[in-house]
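Next up is a structure, given as structure tokens.
Note that one protein chain is taken out, while the other chains of the complex remain in position.
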Amino acid sequence: MQMQMLHIFRNTPLGRETLLQTSYFCSQTGASPVIYVPENLKFLMYFENDVVQIDLDKSYLNNPETAKARAVNVIESMGLATPRFIEPKHFTASTLPDIPVNFEFMCCPRSISDLSSKIGLGHIGPRVRRIVKSATFPVLIPSMLFKPFTSIAVLFGGSHNAMRALRLGLRIQSFSGLPLDVFTQADDKRSQDDFRGILADAGLETQMDKNVRKWYFFDKSRFQDNLYEISHDALIVLGSYGHGLVKELLFGSTMEMVQSVMTNSMLIVGHQYRAGV
Amino acid sequence: MLLSINELSRYLSMPPDTLRRWIRQGRMPVKWKGDKCIFSTRMIKSWAADNHLKFTLPGDTKADNDDLLSSSLVTAMETGGVHYGLSGDTVAGVLHEAVARIGDIIGESAKPALIKSLLEREEMMSTGIGHGVAVPHPRKPLAGIDAPPLIATCFLQTPVDFDAIDHKPVHVMFLLVAPDSRSHLYLLSRTSYCIRDVEFRGLLASVPDKKMFIEKVGEIETLFGKSHA
Partner (left out) sequence: MKKYSVKKIWRYPSRLVFFRLDDRLLLIVLGALVGVCSGLASVALNHGLSALSDILQSCRSLWWAFFLPGIGAVLSFLFLEKVVREGAGHGVPEVVYSVSRYGGLMRFRSSFSRLISSWLTIGSGGSAGPEAPVVMSGAAIGSNIARFFSLNERQRVALVGCGTAGALAGIFNAPITGMVFTIEIIMGDWSAVNVVPIAIASVAGAQVSRLLSGDQIQFTHLKFAIDMTSIFLSIGLAVVTAAVSVLLTRCLVASHDIAGRIFLPFWIKAAVGGCLVGLIGLARPEVLGEGYHFIQKMVEGGFPAGLFLVTLLVAAKIIATSLTLGWGGSGGIFAPCLVIGSFTGLMCHRSIMALWPGLTSINEGCFALLGMSGLISGILQAPMTGIFLIVEITGGYETILPLIIVSAISTTLTHAFEPASYYLRDLISSGQYMRPRTDARVLSDLSIRELVETDCITVHRSMKLGDFVKVVQESHRNYFPVADEKSGKFVGMIHLDDIRPYLFDPLLYEAVFLEQIMRADPDTVDIADELSEVLDRMDKRRLYSMPVVSGDRFVGMVSKATLLDRYRHELMVQS
């Protein structure tokens, strides 16, 4: 069955960049894009154990008459087939459509409810966070400008979700054939051997040796500083743990830190993500 | 028990998407634990029974495999045994003799019915399939016989005219008795596959000893299995 990637189309130049990134991602992984052109400023996504209301930024409703043609244009320019458009079939209230959630990926800019002028490094909108937290699919947060990625970089910190990120990285590697690098920051408690042990327990060791180009292992200085090693045109795959909002504000998370430093496109594996869809 | 959704879907023979939904809706006694499904085998079995579903773990299907194995050609031939020097110069005579030799396997009481049925079958059309080989068998699987499927290999003392298709007298008989028509057909098709083998026919003509004979049959059967896999 073909994989599908949800994209909420914003009919602005910025939206075009994100759509280009989606198209590129799809052409690399063999997924097909599914486009939603919003007609209301809000919509609902009913996930497994959560319902998320997305309040869009006003620019999503720009020039509805040209939106579809433009979206098709962008996608076909990347050599993909004409995408499927979502027509909401169910409405919780007359102005509140429900958008299906059974996709394999979703592309989401750093912020979709705040004005696009606010989008910058170090800011992920609260709605995007909610999506990442509840989604059963990984969320692609594209770089500001479209930039084809030529390698995959998995940030592997040994946690349960990092393991899933690694598996996802390996899957994308197998679809796209792009080289895959793994980046790990050691701490006082764990050495490289411990991480190898974790991989061996998960039965990923041979796959790791076969498919990973290089395993970067940092044991000096802070992770932030080491992130410079990641190639500028790599797709970063990482897991997000899904803390509560308060915890996230107080202590921060890897996702937070990475996205405030890196300009790359990121594929984030949320807590509810389930592999092998 | 901890299984992935795909394994669970195989054992319940339901699509994984349906199972995902049932777990989410709380319609089956299974919970998520990370990417795996956790459940108690006893509870899911009773749930499956309540809902007319089948839940079979790989261990449970072993019985079926055993059944198939037991009806393999080699086993049937081992059960039936290899008999040498059957006397008699008519079809009825050699059949009587052959049934007498396997009497202790099928039980004395079943013998008359078996002979009657074998003769009926011969009357309809000869089971001499050429090259001096006959495969006598009952018309229908016999009800009264409580024995595993068997083939008795009988080397005749003197060749007997079976009115075979190539009019050659028969010197070897494979007496085939099976409890049901499925294994009957199964054994029949495998036997005829063996007989088509020139080398095997050569072996039959030389009246080999039991061990060598069974080994050869085993060899051909593996080949058969491969070509039909």
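Just a few scattered comments:
Letters are used for the chains, namely A and B, taken in the order the chains are written, and counting of residues starts over at 1 for each.
Keep in mind that, in the parts below, a contact is a pair of C-beta atoms (placed from the backbone, for glycine too) under 8 Å apart; a residue touches a chain by one contact, two chains touch by 3 or more.
Everything numeric in this text was worked out from a predicted model, so none of it was measured.
Listed by residue number, the positions of chain A touching the unshown chain are 1-2, 4, 32, 42, 44, 46, 49-51, 53, 55, 81, 84, 89-96, 98, 100, 102, 160.
Residues of chain B that touch the chain left out of view are 14-15, 17-18, 21-28, 31, 34, 50-53.
In this text, only the chains that are shown with their structure count from here on.
Spacing of chain A relative to chain B, judged by their CA centroids, is 57 angstrom. If you check the complex, the residues on chain B that touch chain A are 4-6, 24, 34-35.
If you check the complex, the residues on chain A that touch chain B are 48, 160, 164, 274-276.
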